[in-house]
Every structure is written in C-alpha cells, then in structure tokens.
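Every protein chain but one is kept in place in this view of the complex.
Letters A and B name the chains as they come in the text, with residue numbers starting at 1 for each one.
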Amino acid sequence: MSADLAGRLARLEQRVQQLEDERAVARVIAAYGPLVDGGDAARVAALWASDGVYDVDELLMTGPAEIAAMVRSPAHQRWIAGGCAHLVGPPHVTVTGDDAIAVCHSLMVVHDNGRFVVRRATANRWRLRRGAGGWQVVDRTNRVLDGREEAPHLLTGGIPGADVPGHSPGVEP
Amino acid sequence: MSADLAGRLARLEQRVQQLEDERAVARVIAAYGPLVDGGDAARVAALWASDGVYDVDELLMTGPAEIAAMVRSPAHQRWIAGGCAHLVGPPHVTVTGDDAIAVCHSLMVVHDNGRFVVRRATANRWRLRRGAGGWQVVDRTNRVLDGREEAPHLLTGGIPGADVPGHSPGVEP
Partner (left out) sequence: MSADLAGRLARLEQRVQQLEDERAVARVIAAYGPLVDGGDAARVAALWASDGVYDVDELLMTGPAEIAAMVRSPAHQRWIAGGCAHLVGPPHVTVTGDDAIAVCHSLMVVHDNGRFVVRRATANRWRLRRGAGGWQVVDRTNRVLDGREEAPHLLTGGIPGADVPGHSPGVEP
C-alpha cells in the first residue's frame, strides 16, 4: 500500500470519527426528553458526568444524584401524571477533540384540561466531554426565553464563529 | 495490502454503514410530517412496509392502503385546509442489523382563527425494518401525553438501556 493510500485511509478514519462523535453527542441530547418525560430518573442522571452540572433558571443541580432527585421529585412526577412533553430541538453540535458544545431550543408543553399549552420556551447550551464511558454532559445551562438577557447570549455563545462561512473564528469556544 | 490495513478498511465500511443506516431511519421519520401536512397520501403510505402498522390512540391502521385512506379522509383534509403542522421531534435512533427502534415526541399544531394552538403532544415509538426497498416502518405507536400511563412507557421503552453510559444493557430491545 502506497503512502498516499495509507494517508487516505487514516484521513477517512478521522472523518468517520468526527461524524460518529457528533452523532453520539446529538444522541445524548435526543435521549433527554424521552427519558425525563418517562420518569426514568437513573437514565436521565446517567447522561451527566459525575461532576456534571444542570443549571436551570430556578435550580442548580450538581452531579447525577441531584439530577435523579429532580426527576423523582413530587413536582416532576406531577407533570408526568398530568401529561407533559419536554421537546428538545435539533441541536447545533460542535466537537473539538474530547469536548463538545451544542445549542438548541427546548419547549415544555403541558396538558391542561384536554388542551396543551407551551409552559416554557428555553435556550439550551450543552457542554459534553468524552470519558471512559462515552460522551456525557458536564454542563447544561438553560434560560427561559422570556426577555431575560442571558438567554439569547447562551444561544449565540454556543455557536463557534468559525462555523459560519465567511467568518473568522469567533469568541467561543 | 497488509491484513491490518484490510481490517481497517473493513471496519470503516461497517462504521459508515451504521451511520448511513441511522441517517436513513431518521430520514424516513423526518419525511412523515412534511408529507402528511402536504396531503401526499401515496408517499406517506409508502413510508410503511406492506404489513406495517400505525397505531394511534383512537385508530389502528394496518398496511399502506389504510394509512393512505387516513390522509385522504375528510377529517385529515379539513386539518390541511384549515392549517396544520405535524412536527416530529429529533428522534433517538437505535439500529441493530436490519431492525431499528426510534423514539421521539410529536406536536400537532393547528391554525385557529389567526392564532395557533397545540392540539396534541404525543409520545412516538417507531420500529423500522430494512427490506429490499430500504428502511420502512413496521410499527409506529403513538400515545398522547395527557397523563395516560402508556405514553411515558413508550418513550423509555424505545431507548435501549445499554445506550446510556454507565448502564448495563436494559429491558429493550
């Protein structure tokens, strides 16, 4: 095999790895909504790394045990019992080595007397890290899109500047 | 070419096949909403295998002909004429050989006198099979997330336990 062909094979392996990494990150994010609406506390918690943080407007959870406790809480169980959908939109994922950043919207839609209402529309920024067990969340920060200033910044800050054609590398990451 | 390089090439082919299969499954699911809101009965029906089932709360359809009939029904045509969006969220897809399972949420959003309302938020579990013509749906089961117990179970049951880092292979599939 010529050096050229060996190089093509090695380059292909890198390209496939990149696609697999982005797919793995998107898959962790896609698991959240179904698992949380299904009340599967253990598997929601296992999406986070042992030191992972879930920072929502009204609540800061650190580590899988606190995240599992949120899923098992009477408040969350009441949402499930009443009817609830946590939709997480298609994320914009950026993988750099063993780190990833992603942004998306999420909607919390709840059943209310035979109809459904959008209780919250939220900006999400996810940071993930590749560890021994695969990709896990190290920081998910959510801010409601109700006019508070942090929410829009969360969305734009999670899209690296270099990603958009014609732009030089930006502020983050 | 050394045995090592031949092995790397064969492994790469498998990895790319896996990515292509997941992409094909996600693509079938992404076609549903646009085709059903566009009233394209033949192409909605062709997403299902000849023995495929579409099981929604109030209706069980078996085979493409019954699914096409639903799209052509006066009830569905009235939704289109009034203004309707069937959003299918980003699916969590698991491909094992010629079988696939996926879960996602869906929203039915309808136009109502100049505004839009969420008529339904639904748990979706899809089973697909690879056949001569590609990936097709063999069973799509939907349950409204209005508090009925089957709906949350549908979501968690469609995410294999092994998928979450730190967990051993679970109940399904």
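Just so we're on the same page, a residue touches a chain if its C-beta (ideal position, glycine included) is under 8 Å from a C-beta of that chain, and two chains touch if they have at least 3 such contacts.
Being a predicted model, the structure only gives us computed values, none of them experimental.
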Sole residue of B:Cys84, B:Ala121, B:Val138 or B:Leu155 that reaches the chain not shown, by the stated touch rule: B:Cys84
Residue touching the undisplayed chain, where the options are A:Val53, A:Ala100, A:Ala123 or A:Val137: A:Ala123
Footprint left on subunit A by the chain that the document does not show: 1-2, 5, 8-9, 12, 15-16, 19, 22, 89-93, 103-105, 107, 117-123, 144-148, 151-156, 158-159, 161, 163-167
Chain not shown, touching residues in subunit B: 1, 6, 9, 12-13, 16, 19-20, 23, 26-27, 29-31, 33-35, 37-40, 42-43, 46-47, 80-91, 109, 111, 114-118, 131, 133-136
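Everything below uses one rule, namely that only the chains that are shown with their structure count from here on.
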Geometric centre distance via CA averages, subunit B-subunit A, whole Å: 21
